[in-house]
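One structure follows; several queries about it will come next.
Only a single protein chain was left out; the remaining protein chains are all shown in position.
All chains are identified by letter, namely A and B, in their written order; residue positions are counted from 1 within each chain.
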Amino acid sequence: MKKVGVFVCHCGTNIAQTVNCEQLAEAAKTLPGVAYSTEYKYMCSDPGQTMIKKAIEEHNLDRVVVAACSPRMHEATFRKCVNGAGLNPYLLEIANIREQCSWVHSDKTKATAKAEDLIRMAVAKALKNEKLTPSVIPIHKRALVIGGGIAGIQAALDIADTGYQVDLVEREPSIGGKMAQIDKTFPTMDCSACILTPKMVDAAQHPNITIIAYSEVEKVEGYVGNFDVTIRRKATCVDPVKCTGCGLCSQKCPSKTDSEFECNMSQRPAIYSPFPQAIPNKPVIDQEACRYFKTGKCKICQKICASDAVNFEDQDELVTIRYGAIVVATGYSLYDYNQYGEYGYGQYPDVISGLDFERLVNASGPTMGKIKRPSDGQEPKTVVFIKCVGSRDANRGHDYCSRACCMYTAKHATMVRDKIKDSQAVVFYMDIRTPGKNYEEFYLRAVEEYGVTYVRGRVSRIYMESGNLIVQGEDTILGTQILVVADMVVLATAMEAQPDAAEFARKIGITFDQNNFFNEAHPKLRPVETFSAGIYLAGACQGPKDIPDSVAQAGAAAAKVVALLSKDEMATEPIVAEVNTNHCSGCGFCVPVCPYKAISLKTLTERVHGSVAWGPAGKEITRQVAEVNKGLCQGCGACTVNCRSGALDLLGFTNEQILAEVDSL
Amino acid sequence: MNENVIQVSGKSEISQIMREIARDLLQQKTVSLVIGWEKGILPNKSAPAFITQSHDTDKLVFDEYCYHNLTKYLLQRKGSGLKTAIFVKGCDSRSLVGLVQDNQVPREDICIIGISCPGLMEERNTVIPAKKCETCYTSIPVEYDFLIDCPDTKTGDDEPGGSFAHRELSKVENMTLDQRDTYWQTMFQGCIRCYACRNVCPVCSCKECCFDLTSPDWVGKGNNTSDNSFYHLVRAMHVAGRCVSCGECERVCPINLPVMLLNSKLSLSIEELFDEPPASMNLDDTATLSQFKPEDPEEFM
Partner (left out) sequence: MTMDNGQWTMDNEMQRQQGTSVRLDSVGKDWDPKILVFACQYCTYAGADLAGLSRLQYPTTTRVIRVPCSGRTNPQFVIRAFQKGFDGVLVAGCHPGDCHFSTGNYFTRRRYLLMTRLMEFVGMDPRRFRVCWISGSEGPKFQQVVTELTDAIRPLGPNHKLRDTELSSLVGGIGR
């Protein structure tokens, strides 16, 4: 015989003023299964909790209902309390008679009647409650960071510094990411390479960091603490152990193709490192550009290599490694401005993107840092900058603001004024957004000290006239049309999710938003966690971000990883789905509805009785049944509704418990 | 697949071809059981036949009284790995696809002999075409290993979500709310909860049915209108997006309840709401309620 104790809280006068608590406690005594009932001014207080514990012992209570504030407030408190008296914490139920009763009603009779019903429901459910125990899963103490940009590098360094092993996977031949392409950083105008490359070296030399470059994550299986990640190491055709990184092969390579690192503004050989400070500084062969792979002839690099490192037989390799935690730092991509007809669909060579400009102005870039316009190599005197290209434009681009463009445009305009004598820099803008430390000051300096012209308005068209670019726009402050004869136009293109972001998210089991940026678990309170336990986010893969924000987020993600890895094992919430294999027909309808890929089918062998001669009567058959991975299951219960036979049930919210609540009224 | 299509000149030849195929399959031990139809004891009623010996294959017939959808018998060999050959009409083939999709029957264990169907006669009034044939748009099986292709193929005037189903539904939809209430109240009151509709339903393939369970006690086991209503509504939801409109539930109902109306209502709603093809038209389909589109209609804001 189950014995329920009901404890009604007055919450001072919060509950008692609209609900007759004494009457409630009396009425509760008459409910089936209730062996004890009482009320008290503050149940959550020390004396209140002592009262509950004492009652459990004195009256041998095996279920407890606390009628008080919302379970979102004090369920944890009272669970701990009943556990202190030797009861399993999941034998507790809360009747929410404050937030959902006394605070929202004024008629004391009706409110008391409702509170009675709420207690009746809680008692009915409590009678069906069962002991639940968390299961324990081991934590594998190794972390994976996916993406070797500044966010990934920072996260890897921060994790490695605490003593845990980190693998840093990068799909390009070198780590460094977008920041390696950038010339200077706002608002300090530090040289980007000067602050990035030491970090790259640190990562390479760190005893706890293994850089796995020119590789991509192929598959993620498992769950928090135990991810089995399959990584594809793309064939580099260069043995990294033998290669000394002398660079002779690159110099002699006769095959040339556009350099991605230089935004296609110069050529690179087929056997290449993307940039001089690349890490690892071992070249790879781009098989699509290589003459040998295209024609079967050449092999100059192999002949010239003193250490015999070139191996044309090299194949892609799949390795599977177990990790306890994963940081996703896959970065962003840039909006393709060729979709903008008014900016010439990419036909005008002197209309370039902000990143192109970074390379043009960089001392080791295609023009050795001299700003020369792409069409004829002349130094441009008038440079027009257009902001929000693809940002804040729902029609052709994205709704959102890309956050960094206002600042880097101010930086670019400053650099034009600084580097080119008698130059003019004109910026077309919608708004100026400078929310960062020293950002507004930086923008003001561009206007006041460097004399950059800011025009508020959109550009409606760019066209060519007698060899000049004509930028036609509107100055909405003056309310006039303006034409600017420009030598070069720089577009501040939107930061957008990587083209394969959605596919990647599905692969590793995280979610993404309408713009394909990865979802954080909570926009305010869990900004670096994902909905999948053990997977964290850093950098612009979560949304447009500048460098300091990316670095800060990387540190935060690293702290989460370290907190996880510092434990040997972790307890999982016992509110998970459970399969009754006797009822399960193995139809698999539960499998696709699970957002955590926690359900799989396993095969059972059993002896069956049959009624027909041509059946397998008396023989063994194999059949499939659903199996829930308790480490992955987060307890949403979506599977239980798709299970027609009710073979799947959600512990803590079972079909029987919910039906008991419905039936109790 | 083409060499496995056997052309016949008329429906009278179908039975003969069936026997030949069945005999070959049994003799070559490709399968250990053939499920088909044989002449019944009563005139105008053919019965399921389970043939394990090649010399018994002469019993097989196909005529306008082969109502039975045989596919559900496959569940009795579930998990045994035994190979079975089964005859399917167009409508039956979809339920077989459903069983494969529901992971109940491995496709490789089944030899499907399809018959492009010349149409059936009504069971209780054998001079008019069967009601389910009026709504038919898949007289040629959607999946088969062998196909007995008959030129007399009869397809109803219908297409997916077509006029016949709409006509039937509109009879109820045109009623007022109160009239509909009374209509169904009467229907559900009449139900004797014999579960024939469930037992015959080829997509009701659960190992244990929720209506049979006592814990949780989803539905009272007695016969009362409220519980009868629960049964019919929940069954309709359970087959939503999976019902292949074979009409067997309605055919077997001993008191002629219009059970298919509920299923048709949901099938047509699925088409309207989610723009999805009818269930189990091919093996790669995913069930409606196991998937979603973020851009599904939004009525609940």
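Points to keep in mind about this one:
What we mean here is this: a residue touches a chain if its C-beta (ideal position, glycine included) is under 8 Å from a C-beta of that chain, and two chains touch if they have at least 3 such contacts.
Keep in mind the model is a prediction, meaning the values are calculated, not measured.
The missing chain, though absent from the display, is touched by one residue of A:M121, A:A193 or A:I209; that residue is A:M121. Check B:L33, B:A165 or B:L266 against the missing chain and you find that the one touching it is B:L266.
Only one residue in the set A:V6, A:V34 or A:A111 touches the chain that does not appear here, and it is A:A111. Subunit A meets the missing chain through residues 70-73, 96, 98-101, 103-107, 110-111, 113-114, 117-118, 120-121, 511, 513-514, 519, 531, 575, 593, 595, 634-638, 640-642, 650, 653, 655, 658-659, 661-665. Annotation for subunit B: contacts to the undisplayed chain at residues 172-173, 177-185, 210, 218, 220, 224, 226-227, 229-230, 233-234, 236-237, 240, 262, 265-266, 269-270, 273-274, 288-289, 292-294, 296-301.
We adopt the following convention: only the chains that are shown with their structure count from here on.
Chain geometry summary: the mean Cα position of subunit A and that of subunit B are 46 Å apart. Within the complex formed with subunit B, the subunit A residues making contact are 582-589, 592-593, 601, 608, 610-616, 619, 621-624, 642, 644-647, 654-656, 659. Against subunit A, the residues of subunit B that register as touching in their complex are 32-33, 50, 52, 76-82, 102-104, 205-210, 213, 215-218, 238, 286-287, 289-291.
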